[in-house]
Structures are given as C-alpha cells and as structure tokens.
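To start, the structure under review is shown below, and the notes come after it.
For this view, one protein chain was removed and the others were kept in their places.
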Amino acid sequence: MASTDATLPIPTRDDAPAAHRARTGRGWLRRHGRAAAALVLLAVTLFPFLWLVQLAFKPAADLFEDSLWFIPTLDGFRALLQGSFPRSFLNSLAVSTLSTAMSLAIGVPAAYALTRWQFPRRRHVALWILVTRMAPPIAFTIPFFLAYRWLGLQDTIFGLALVYLTFNLAIVIWLMQTFFEAVPTALEEAAYIDGCGVWQAFWRITLPLAAPGVAATAVLCFIFAWNDFFYALILTRTQAVTAPVAIVNFLQYEGWEWPKIAAGGTLVMFPVVVFTVLVRKYLVHGLTAGGVKD
Amino acid sequence: MAALTLHQITKHYGDTPVIHGVDIAIRDGEFVALVGPSGCGKSTLLRMIAGLEPVTGGEIRLGGRTINNTPPRDRNIAMVFQNYALYPHMTVAENLGFALQLQGQPKDAIRRRVGEVAAILGLEALLARTPRQLSGGQRQRVAMGRAIVRQPEAFLFDEPLSNLDAQLRVQVRTEIKALHQRLGTTTVYVTHDQVEAMTLADRIVVLKDGRVEQAGAPLELYDRPANAFVARFIGSPSMNFIPGRLELDGGPRVVTDDGLHLPLHRAPHARQGDRVLYGTRPEHFTLADAGSGEDAALPARVVVVEPTGSETQVALSVGTGGHNVLAAFRDRIDVRAGEPLWLRPQAAQAHVFDAASGARLN
Partner (left out) sequence: MGAANTLAAPATPGLRAAHASRGWQAARRRAFALGLAPALIVLLAITLVPAAALVVASLTPLSLTDPAGTFHFRDPLGNYRHLLEDTRFLGSIATQLKLSAASVALQLAVGLGVALLLNRPSRVLGAVRGAFLIPMVLPPIVVALIWKILFTPDVSPLHRALEAAGWPVRSLIANPDTALWAIAFAETWQWFPFTMLMVLAALQMMPADPLEAASLDGANRWQLFRYIVFPHIRPVLVVCGLFRLIDSFKAFPLIFVLTEGGPGTVTEVTNYYGFIQAFNFSYWGYGSAIATVILAGVFGLSWLVGRLGWNDHGKH
C-alpha cells in the first residue's frame, strides 16, 4: 500500500472498440467524464475551505457581499497581530515542538526494543498502546486538570506537552516499529561482530537507516500536537494558551470580526497543510493502526 | 590465529533440539568447510561460533578461551554474511574502517590499514563509493575486506558465494583460497555446495540433521565416505547406488535381485546374504564387451547422453531391474539414446554400504 495512485483499472465494457465507435459523439464525455466529475466534486468539497481563506483577505466593508471581486487586504492579519494571537501562535509552536521532541526521545528506543526483542507480552503491550490512542480526551483531562492544579503545572507549556504524550508516544512507538522492521537484522549482527553493543549498533546503523521514518513520524507528532483543542482548552488559561483556543476566544468575544477570525484560521492551518503534503504517504498509517508501508 | 574447538555442542529452540552433540576440532590456520543440506544446522553452528545465537549445551573454545558467553565483539572473530550485510549508508572506506573506528584507533592508522586491505582485494578505486554503486562481486570483496581489517583469530563465512552468478562464483572462490593461503587465518566456511567445499577446504565436516556424518580431508571423504549419505553428498555427479545381496561363495560380489553380478576386490565386514548398497562413482565405469558368466559386464540401455565437453555423461538403465546409473567417460563416446551398452564397474573402487543403516562396510 504505497501511494494512493491506483494501478488497477476496473475494466469496463465501454473499452470495447465497436461500442466506442458507435458512440463517438459522446466519446469525450466517456473518456474525460470521470476526471471532469472528480474535478467538479473536488471544487464542491474544497469550497468551504477556500471560502475561509478568501474571507481572511476580504475588506470589512465587503463582508456582507458575496462578490469574489474584491481587493484583498491584510487587515484581517494585521488585526491579529494586536492582542494575544501572536503569543498563542508561538505557544503552539513551542508546545508542538516540545511534545514531538519528548515523544521521539522516549518512543524511538522503545519502538526499537519492541521490534527486536521477542518477549512474551509483546502483543499485550501493542494493544495497550493502541488503546491509549483511542481513549477520549475527557477521560484524561479531568485527572490531569486536578493533578496540575496541585502540581502547579496548569497553564504551562511543559504541562501541555506532557499531556500530549498520551497520544503522541503511542504514535511514535506504532510508526517506528514499521520502519525498524525494514532494517535487516544482518546489518546489526555485522555491527555486533565489528564491535558494537546493542545501542551502539542502533545509533550508528539502524537509526541512520530509519531516519526518513523518524522525520515522517516527527511531522505527524507535530501535526497532532498542533491540532489539539480539547486539552489546550481545559489546561491553559492565559500563559500557555495555544492558537486553536485563541481563535475560539475571538469567536466568543469578537464574533463579528470575521476577517480577523478567518485570518486566524488560515494561519493556524497553514503549517499543518504544508507538513501534510510532505508526509501524506504515512498519513493513513499514522491515523490508523496499520496499512501504509513505505 | 587460533585453534577453534566445538565440544559436545547442542542447541534447542524451545523444546526442539536442532543440534545433537557436535564435536569439531579445528587446528590453527586450518580451512574447514561445514557442508550439508538445508536444515542440517551448519548455519546455526556458525552463528553460535560468532555469538549471534546462544549455545544450549557444550563448549566453544577459541585459542584456549571458552567463548560461550562472550559478546560477539569480544570474540575476535570476523564474519562474512551471505547477503554481504554492508552498511548502506557508509562508503566502502567507512565500511572497512568501521570496526577500527569502534576500537578507537587513530584516524591515520585506520586509513593506512584500510588502504592495505583495499590493495589486497583490489578495492582501491572503490573506496569512495557506497554499496549501492557496487556490483555483486565487488560487494563480496568489501565484505571480505571488512573481515580482514580486524585481523581476527578466525574467519567465518556464511554461504558467501550463493548470491553470485556461476562465473563470478568460480572467480571469487579462487580469490578466497588465495586469501587464505596468504593470511593463513583459521577459517570456518559454511556452504551447501560440495564443490566449493572440495576445492577450498583443508577439511570438510558433513552435517545432517544436526549431527556430524563425517569429518576429514576432501579426498578422504571422496575416496572413503563413511556412509551412504556422505557418499551421495560428496562428488558431482553423485555416486550411483545399486541395491543387492552380498555373496561371498566363490569370490565376494553383490548380486542384485535381477541377477546382475557386481564385482568386489575384498570381502566387506558383513555376512553372506546381507542386503547392501553397491556404490560406484560415475567415472569408475569402463565400457566392455559382453563377456560371459560371472565375469559378465552389466547390460545397460542408454537413456540420455550429456556431453559436457570435458567428459561425456551417460544416463543408463542397467539390467532388467530398473537400476538407473550415471556414468561419466573421459573419452567421447558415440552413443545414442536407446542403444545398448555393456558396463564394467571397477571393483577396486567399489563402495559397499549397509542397506539399512547406510554405514560403510568395506
């Protein structure tokens, strides 16, 4: 299951030459009908998304008109710069980066151990990891909320990154196992004979060869951390508030400044869309428990 | 360089025994080949020597030290893998120098040593390349270079030639032999190809189902196989077996159920009437005239003629009992399929094995 480019055409009877000749008039539609339908469908599907983006550039005066002919302005974005949005954007960056780093640091060695070490309870551990991924945030939020009140971790970047481990650690362990499995054990054995210990061989041989996998996993961790709303809503107030929560604050307190809100939404989604393009091959694997292999 | 001893080695995977008490003593500087069919345990033994598999029972000694529990890196052993196992993300020079780098050798010492080894194997021009840019034969040489660089006490080869094409195989085989003559390091070489074993080894150990069938010099195994399995395994094309009854009255011979008399020089260690296997190598048949009586040659019909250039191999059906025999003649024979021939097996070269146990009787 590599890319999503299908290589398997479903044969249709329309490919029979005689039938084709009989319908030359509608030949174009037959040949390109599928692509045309797909494009139309795509336009319809992406319309809501595109509407948001264009709204971000609309002057306030034109708000209540639907004309697409307007002179784009950056007023919406400029309005964002005042107030707490820039800070929340930076907070999002900080939390996502920290969460990614922590998840990788703890998860990558664990994934390697799970891959190479045939210990009896492997299946159980794997299942436990899958379940952590599935659990609803509210189940963790209440205990964390109470604990953080007591520990003083509320409204902190570290506190939020720590909570994100609940899903990101599982992602790292899950994904990296596949990448480590792709490295032949013979290479590690050669390294043992050449003079490496277990983790030395890992560091010098296995990890460099799995580096693309680490990169893809890191990006996915970043995206999942960036996109979180619920944990950030509950566990932050003013200091560590992240971008998604900040936008909602606009909605609630400045519900009429649509260009500003749309600009906020556009900015928040921008890193994610860019990164997604980079890792789309691994996206499904990251979102599910199996499937896409390199 | 050191002597390598395997003493009463047993191996279990869970409850399943796979190696049953193997004893092999390898002298310092000797080239020993472990041969046998798939599943005989030869690779497992090699990996146990390397330290990649744990030993269930018995002792492995290298240069006088017991190394059962020593980590691979401390055993002072080098291994050449079947699939080369070259580090894909390193250049040839880095591959070669990796072990030295791990030992903490200074950079110029490493560079010098890598250069020496590259010169021995003809790899100087390839030092900056990555494994992906090398041909199969070149990769194999780099794998060998990686083993040589460390000056270990023993080399281990795990079927290194099986991924090469026929011509390359012969070439690299010769290089391996030349290397051994030059360096003189104790070598254990695992292969399923008995030709490789015959040409390369000082001694061959034939294994089957986790047991040693026979160990000895190649020609020793060829001329005096200890049992039918070794006799069939060593030598290509393999030895022919004709079953029959041992007759001792009036001169030792083996008589088949359809009345063929197969001559013997001396009586084997068996009783009159015992069921035995009469073994003859393909090159130990001579063409003869029909003859008569007990001196009669064996009547045969040609099935297939296979001229290989250096000899003519003829598959024959002997007698009326459907005995299929392959004979190899040095001279060019002009025969066609379906024609009759008379064969005489050389009595002095005949082998007699017990029909039930396969053990050698003469």
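Per-chain numbering from 1; labels A and B assigned in written order.
Here, a residue touches a chain if its C-beta (ideal position, glycine included) is under 8 Å from a C-beta of that chain, and two chains touch if they have at least 3 such contacts.
Quick caveat, the model's predicted, so the values are computed rather than measured.
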| item | value |
| --- | --- |
| Options B:113, B:281 or B:360, residue touching the unrepresented chain | B:113 |
| Hidden-chain contact residue, picked from the options B:103, B:174, B:272 or B:357 | B:103 |
| Residue of B:3, B:90, B:168 or B:183 touching the missing chain in the full complex | B:183 |
| Which of B:8, B:151, B:236 or B:357 contacts the chain that the document leaves out | B:151 |
| Hidden partner chain, residues of chain A it touches | 1, 4-13, 34-35, 37-39, 41-42, 45-46, 48-49, 51-52, 55, 63-64, 66, 106-107, 109-110, 112-114, 116-117, 119, 122-123, 125-132, 134-147, 162-163, 165-166, 169-170, 173-174, 177-178, 181, 197-199, 223, 226-227, 229-230, 233-234, 244, 247-248, 251, 258, 261-262, 265, 268-269, 272-273, 276-277, 280, 283-284, 287-292 |
| Contact set of chain B toward the excluded chain (per top definition) | 51, 54-55, 59, 65-72, 74-76, 100, 103, 105, 109, 112-113, 116, 150-152, 183 |
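What we mean here is this: only the chains that are shown with their structure count from here on.
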| item | value |
| --- | --- |
| Centre-to-centre distance between chain B and chain A (centres being mean Cα positions), rounded to whole Å | 56 |
| Touch list for chain A against partner chain B, complex | 184, 186-187, 189-197, 200, 205, 208-209 |
| In the complex, chain B residues that touch chain A | 50-52, 71-73, 75, 77-79, 81, 83, 85-89, 98-99, 102-103, 146, 150 |
